[in-house]
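The complex appears here minus one protein chain, its other protein chains still in place.
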Amino acid sequence: MNKLSVSLPGLEMKNPIMPASGCFGFGKEYAGFYDLSVLGAAAIKAATREPRFGNPTPRVAETHSGMLNAIGLQNPGVDKIMENELPFFQSYDLPIVANIAGSTVEDYCEVARKISKHPQVSALELNISCPNVKEGGIQFGTDAATAAALTKKVKAVSSKPVYVKLSPNVSNIAEMALAVEEAGADGLSMINTLLGMRLDLKTRKPVLANKTGGLSGPAIKPVAIRMIHEVSQAVSIPIIGMGGVSSAEDVIEFMLAGASAVAIGTANFVDPYVCPEIISQLPELLEKMNVNHITELIGGSWKECGIPSLSR
Amino acid sequence: MNKLSVSLPGLEMKNPIMPASGCFGFGKEYAGFYDLSVLGAAAIKAATREPRFGNPTPRVAETHSGMLNAIGLQNPGVDKIMENELPFFQSYDLPIVANIAGSTVEDYCEVARKISKHPQVSALELNISCPNVKEGGIQFGTDAATAAALTKKVKAVSSKPVYVKLSPNVSNIAEMALAVEEAGADGLSMINTLLGMRLDLKTRKPVLANKTGGLSGPAIKPVAIRMIHEVSQAVSIPIIGMGGVSSAEDVIEFMLAGASAVAIGTANFVDPYVCPEIISQLPELLEKMNVNHITELIGGSWKECGIPSLSR
Amino acid sequence: MKKEFVRVISQKEIAHQIFELKVQGEVVAEMTSPGQFVHLRVSDSFQPLLRRPISICDVDLSNRTLTMLYRKEGTGTALLSQKKEGETVDLLGPLGNGFPLDAITAGQTALLVGGGIGVPPLYYLAKELTKRGINITAVLGFQSERDAFYKEKFAELGEVFISTVDGSLGTKGFVTDVLNNEDINYDLLYSCGPTVMLKALEAQVPDADGFFSLEERMGCGIGACFACVCHINGGEPSDYVKICSNGPVFPIGRVAL
Partner (left out) sequence: MKKEFVRVISQKEIAHQIFELKVQGEVVAEMTSPGQFVHLRVSDSFQPLLRRPISICDVDLSNRTLTMLYRKEGTGTALLSQKKEGETVDLLGPLGNGFPLDAITAGQTALLVGGGIGVPPLYYLAKELTKRGINITAVLGFQSERDAFYKEKFAELGEVFISTVDGSLGTKGFVTDVLNNEDINYDLLYSCGPTVMLKALEAQVPDADGFFSLEERMGCGIGACFACVCHINGGEPSDYVKICSNGPVFPIGRVAL
């Protein structure tokens, strides 16, 4: 029996681990390090309708236990991704999550309609939470009604399950989650990056050319845990948890909080082998914890006692 | 000439440095380490109408480059604070900022009315952003209209300038800031802690008895910087900046972002001498940067070029 | 109370995951009260961020040497265990209030009950009490033989009973089992250990006079942050003490365990 398998809408995963969107390119680079088929799934870099160059450089800056990025959704556009990038995954056995972004509802729908038909794509991840582009993305992610309307439209044109990726930069994350669940989302991805900034004392200006960037890495883990803990108790669709995961213990913590699968972003830059290493460490950790199957952990921090926690 | 002096409503400060509320008790402990008169000002622990015990322990937990706390506004109540704690500051030469909290508008007003009359108090800090109490605090901090209404009422009864302490757990911090400015706030304090959580893998439960806590320390600095950068361009009242400050360089970064004074919280636990040490390092740092007076730095990251930045 | 970079004199593992760390510094001159603790910063980065409270286990005032015993648990103590001779450690202390030494007079007997990593502060206490002509009986509880330490050191000062959970050394069971089995006479009780142990002790000898040393997660360690607060028995619901600055030592019965 595979103690690690998890099953989410559209995603039959050998284990709950997937690289997070934007931290794994289109897979080729990491294929040089390990066999991608060991992964539970993989989320590819955001696709937009037209090619995008993204923001000027510098695009990354370090912070204490974290990093800021302002890539700006650089990608070759949905058509080229379907043509040149996705076929690569034919040689591997893993479900692919296509992350999609746009400036307008029409953009999102066009990309969703197209890419959801690709045979290599198992699910869509609706990126309504990218803090690094002026239009598109985050305005959909901070208003519940707008997010719900977009979700509904995308669901209508997508032939694959749709996960909505939530922004942590909101007053009420549960409200956002409930709105997109109601609108038909098959699952949630959370959290995207926190909006942040760093200044350079020499130039007295922001380090990033884009000024603000998205904060990721271990620094944001406690924010992710509390949001997943709250949202998983409010909704009944599964959550792909992420935000600062860098060890097998972190994966357990996210699943106890309420995540059904766990994505790993920034940690791939620190150690390109982090995903397969975590996957290989999980069985022993489960044994130590006396857990027969990893799914038993999901929501374990609030489920066992039966009392829904008042986390606000 | 004192290159470090800053002047804010109600606060004539020798330098821009003050310990942050809740991280300095009522001053007595740190008086054992250094002469409190070296400080620019000091913010004391939140005062409520009635004494509060606060939350059960454990009340703190560490995270990567940060900590979670869920003290729950423990304090002996406004009357005892005025009677037993505030007179202690008579022997020192520094303005005191009284942090006030409550569950209802009436609570806040009662505390504000009383404590603003105390001769040792130079300004009030309206804590509408404490994430660690079930009622009171944060609900005032996430809705602009509620925050504005409270600010107006408190201003009406306070005989000292009022700073409103903003929560970072909101979708639109500038909207909050503008609302309280409009309602008469004399200044802003930002940021309070980010809501966070940590789970214990052994117990499978939250480490904190209160489950969630407030995330502070270096981990949140980039979030603070971007919010101060945004808000300082939107409002015309001064900002007391805070969130992860632990060095003189951090102080400069906060002032360049737009803060007029800087509060230091968590870093006091790491090093009780951190405030006087930073104060003593500032003159040399200014010299290195060719700055004649520290106030020249305020908003320097966006002022010099004259172009208000679009940080969203 | 001072902050000083003290110098590591020696570091060795004296039992399973239990390290004995000796440091030297001016600040040690102030460490005259057994039961006080120090707050150590083990890294100059922010990982970990907070200091770690560790009890004063022994002090040599003549050469200003402090001995600490600690169990390697998590990140902080793991980093501490890597400190080598000649390196420095950022120490804040001494903090808190120690065990009152004048609550008992020469010729009387003090019972010292320690559990696991609660044993260390009792050693300095035992030495100071012995110096004052007080007789010592120590009951020390550990998980098993490999976790036990300082048995011989206590034996130099008085009678020692050991309990281990698995029975691999001394009485099988807990310190309370030793008290049940043996007929120990004493005038005053001093104890330090996990809260469960202190609770069991309080229940077993409800009339005992003496002092408990308590533990709680700490933020500042100096009384400023309200992290380590406990309720007072028989007080108002809002009454409290801070373990770090009012304690860690309290008269038995004062604090709600």
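Per-chain numbering from 1; labels A, B and C assigned in written order.
Convention: a residue touches a chain if its C-beta (ideal position, glycine included) is under 8 Å from a C-beta of that chain, and two chains touch if they have at least 3 such contacts.
The model shown is predicted, which means the values in this text are computed figures rather than measured ones.
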Partner chains on view for the chain not depicted: A, B, C
Residue touching the undisplayed chain, where the options are A:Ser103, A:Ser167, A:Gln233 or A:Thr266: A:Thr266
Omitted-chain contact residue, chosen from A:Arg52, A:Lys155, A:Lys211 or A:His229: A:Arg52
Among A:Gly102, A:Gly141 or A:Pro218, residue touching the chain not depicted: A:Pro218
Selected from A:Ser65, A:Thr151, A:Ser171 or A:Ser232 as touching the chain missing from the view: A:Ser65
Interface with the undisplayed chain - residues on subunit A: 22-25, 28-30, 32-33, 45, 50-54, 57-62, 64-67, 69, 71, 74, 76-77, 217-219, 246, 266, 268-273
Hidden partner interface residues of subunit C, rising order: 43, 45-47
Sites on subunit B contacted by the missing partner chain, in the whole complex: 64-65
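The rule is simple: only the chains that are shown with their structure count from here on.
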Nearest-to-centre chain - CA centroid comparison: B
Centroid-based (C-alpha) most distant chain relative to subunit B: C
Whole-Å gap between the CA centroids of subunit B and subunit C: 36
Separation of mean Cα positions, subunit B and subunit A [Å, integer]: 33
Centre-to-centre distance between subunit C and subunit A (centres being mean Cα positions), rounded to whole Å: 47
Junction residues of subunit B - those touching two or more other chains: 64-66, 217-219
Residue numbers of subunit C (touch at least two other chains): 46-47
